[in-house]
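Here the complex is missing a single protein chain, while all its other protein chains stay put.
Presenting subunit A:
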């Protein structure tokens, strides 16, 4: 038995070896005989498009699901995990792609859920709180351990999920898209923590669709495609182009602003918008914001987490109330309209958190896609199955959802494909203005390119698009105009010729890489 922390990470030693792993869900063959090595004290990154089988493989390694066939060898011994607890006992823990936290409990209790520190027959809350504070300090996050989880924004919840995994002091830590909701600064901190862990001999498996970011941290790259491993290489042999080529077969770029047409009239007019902090804080999350977006124009809103981007969009969509200001759709004041009426009028939002706000887990893929346009296929009270099916088919094709069919359960889709369903649902309402809050969250580079292409096409037909992102590379793609938000205000505005450094500087972010 090798103890952690006693060896230099330069020793290239395989701690865990997965051999010939296959997994089928009914007729879906998610994994078809994959070999995968985890090296001690090093970071191995798993790349692959949506539905390639990355999460499935990680769930197998961490005991969450059992493989159909294949073998896992840990420290030279073949083992079989029946559940996640057995894997955890062997020092393997996982950060799931979708958050698995209890929103009604506070940060401390979430971190120690199921592993409460017991002293004298009682939970030692003081000790738990102390450790939670330490973790927060390590992750450079200003969160009180007694805050209820539901009061945190999505990115902070993701930090809690990371903190929980780190606190388990595992030898192997699997991170399935841990940064999808994190800001660049938070990612920096996470990477520092990862480097710290690897010097202590902890092995990391990392999954991310932010390819450039992943390249800065990884030691090994493995590419999965349709359930088989298509490429492997150590860091020194690879670059971005290599990953993209192996992942999707050709070099995708995120496109450029569509041209060759005139913008129409102002489609969305936001004037002096003020939104108070909903958590009771004495400041404005959106502070005197004014934006005009023309029909056919694509605007990217860049900013750090907490800059007020989500709040602005949610307010425009009717979910949050504004303290002051006006929002006009065309010349219509939408202030008094309900969410449904705004969708009717042509103002639609693709929310940031697809699990909580985007999808109905009990419904099928098709029913989720058609949910926002029920009126379209209802004639004289009754819904028409034929009309609904054609609407669903069109949506599935438009956003290229990889699914076994419209009748499949929404939970059977990979994370990225679920995201596409949420986008497809709102596009099906034929909006005039489409707001997308972090639309690329969790989707692969190919899908991202497809989504952006789709948005660019719709813009050419007169759709006004506003999307937010935390990735600078995504600002400089299809957007005609880039607006940078900082603490609820617009701190700068650029056209598509701006440089990454300019944009990041305006967001109040230190330019590190």
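Here, contacts are C-beta pairs under 8 Å (C-beta built on N, C-alpha and C of every residue); 3 or more make two chains touch, one makes a residue touch a chain; residues count from 1.
By our rule, contacts and distances are computed from a predicted model.
Colleague: Given the options "3-isopropylmalate dehydratase large subunit", "Acyl-CoA dehydrogenase family protein", "ABC transporter permease" or "RNA methyltransferase", which would UniProt use as the protein name of the unshown chain?
Modeller: "ABC transporter permease"
Colleague: Touching the hidden chain in the complete assembly: which of A:74, A:305 or A:372 does that?
Modeller: Only one of A:74, A:305 or A:372 touches the chain omitted from view, namely A:372.
Colleague: Which listed residue, A:239, A:265 or A:361, touches the chain dropped from view?
Modeller: Only one of A:239, A:265 or A:361 touches the chain omitted from view, namely A:361.
Colleague: Touching the missing chain, which residues of subunit A?
Modeller: Those residues of subunit A that touch the unshown chain are 26-28, 49, 96, 98, 100, 226, 248-250, 317, 319, 338-340, 342-344, 349, 351, 355-363, 367, 371-372, 374-375, 378, 381-383, 400, 402-405, 409, 411-412, 425, 429, 446, 450.
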